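Of the protein chains in this complex, all but one are displayed in their positions.
By written order: A and B. Residues from 1 in each chain.
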């Protein structure tokens, strides 16, 4: 009976739950799904992290390569983030070049990296004007059940914290690079941006961490990214119904609280990985 | 792939024939159809060959180009394969229709040549890590009447045999900059040793037996085929099951054995023919496409 109602009238189905201040999966309106993090599970990557937010699963692998810096910025390296939504993660995505959502997510991640100053691209320079690192941050969704952006940001942060770059020296005779894979060092992570996503239901009801179904039925979506000092890195609201200033303030408060939780989680996982070694 | 519709009665007829080692066109199970080979058919390539096998016709052109060796193999040149399924061969190939088959064929060719002995890749190197010859092997399907793999492999072997790569010399000037000079004499060229270039044999499982060089009708009666590429010494460089069905292990062993036998026997007459044609030199009568 309930299953039939859900398929025939999904909006009514959700409304009847929201009226009682809860959601079909038993969560409170302002409750995040259980978030788990697994760091460094891909040995072929220089750094990796797998994040699960409820059912949503995202993996990020970082590969470092060597390149010449641009003429405009001779002292800087590159960070190249890309988000992929393969047909594997949900039936809504088709094979082929990235769709609109994947492109928007890639751009969002690139903006977060840029505005949060998570990593200084100067740190990636090996020799000014000659050689620098390129960090390819490839983020892939393995199970799409809503709230992709939050999961992507956590995965990226976890993978960057896990990244170990090999030592590179410039050979004075051949002036070519020499790589020592045994000697590796970590990256300096300056800020810890974490995102929190919200959905607006029927222009008034606000829920956090939406599932794929809730995202489809909602009238507006919003993602707020803050760092550990409570600074706002990014507010992403692609269209939808308008929001009042008070509501936005409320979201930002919730986002800063979320940032603290996630940073604690990341620190805990990294600590447990270190002690295990 | 080009396919034909075969009725149930026809299928039974073909199956019974094959059971008694007599095929519709009078061949035995391990016989090839009439084959014609002509080399040097396209003048603006470095080597070319046209092969007709029954009604299947393929043209292979080889162009040698200067390239950079692959970073992992700095001392070797390499081969690139491209198979073009012309809409001439069958209307199904129109537009992008032939693309899938083309990639399948070229990927298999990469596998067939993925070993150290088929072509001496070291001889294609000019200066390690900097310059090498890249042989672009372009296959054009002109007509499809079954057994594409075998026809293509024979044509590639013939084309490689006829390939003439110009000799080059490397000279370094005072500053150490290297320069590549092409030999002035057009007859001063390098030939490839094609002794170890494998030939592909496709075996089609029809009923309880298997046939070599299946026609389209016979192919329609078979569940799966096995392609085996064999060198003149009898080494197998690639084996692959194609088609929608499965095979039991015993018949795979039987087919491998037969494939090796047939493939090995293919090389000697082929090399003889190619050398005969070469000896004729300019006296050779050109047949061309309409012959």
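The working rule: a residue touches a chain if its C-beta (ideal position, glycine included) is under 8 Å from a C-beta of that chain, and two chains touch if they have at least 3 such contacts.
Everything that follows uses one rule, which is that contacts and distances are computed from a predicted model.
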| item | value |
| --- | --- |
| Among "Centromere protein N", "Peptide chain release factor 1-like, mitochondrial", "Exosome complex component MTR3" or "LADA_0B01200g1_1", UniProt-listed name of the chain not shown | "Exosome complex component MTR3" |
| Candidate in contact with the missing chain, chosen from A:9, A:28 or A:65 | A:65 |
| Contacting the left-out chain in the complete assembly, out of A:18, A:37, A:125 or A:140 | A:140 |
| Sole contact to the chain not displayed, among A:30, A:82 or A:115 | A:82 |
| Option touching the unshown chain, where B:71, B:91 or B:281 are the choices | B:71 |
| Chain not shown, touching residues in subunit B | 71, 103-104, 106-107, 110-112, 114-117, 224, 226, 231, 234-249, 252-253, 256-257, 260 |
| Subunit A residues that touch the omitted chain in the full complex | 41-45, 48, 55, 57, 59, 61-68, 70, 78, 80-82, 84, 86-91, 95, 97-98, 102-103, 106-107, 110, 134, 136, 138, 140, 142-145, 166, 168, 176-181, 212 |
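Keep this in mind: only the chains that are shown with their structure count from here on.
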| item | value |
| --- | --- |
| Computed distance of Cα centres, subunit B from subunit A, in Å | 49 |
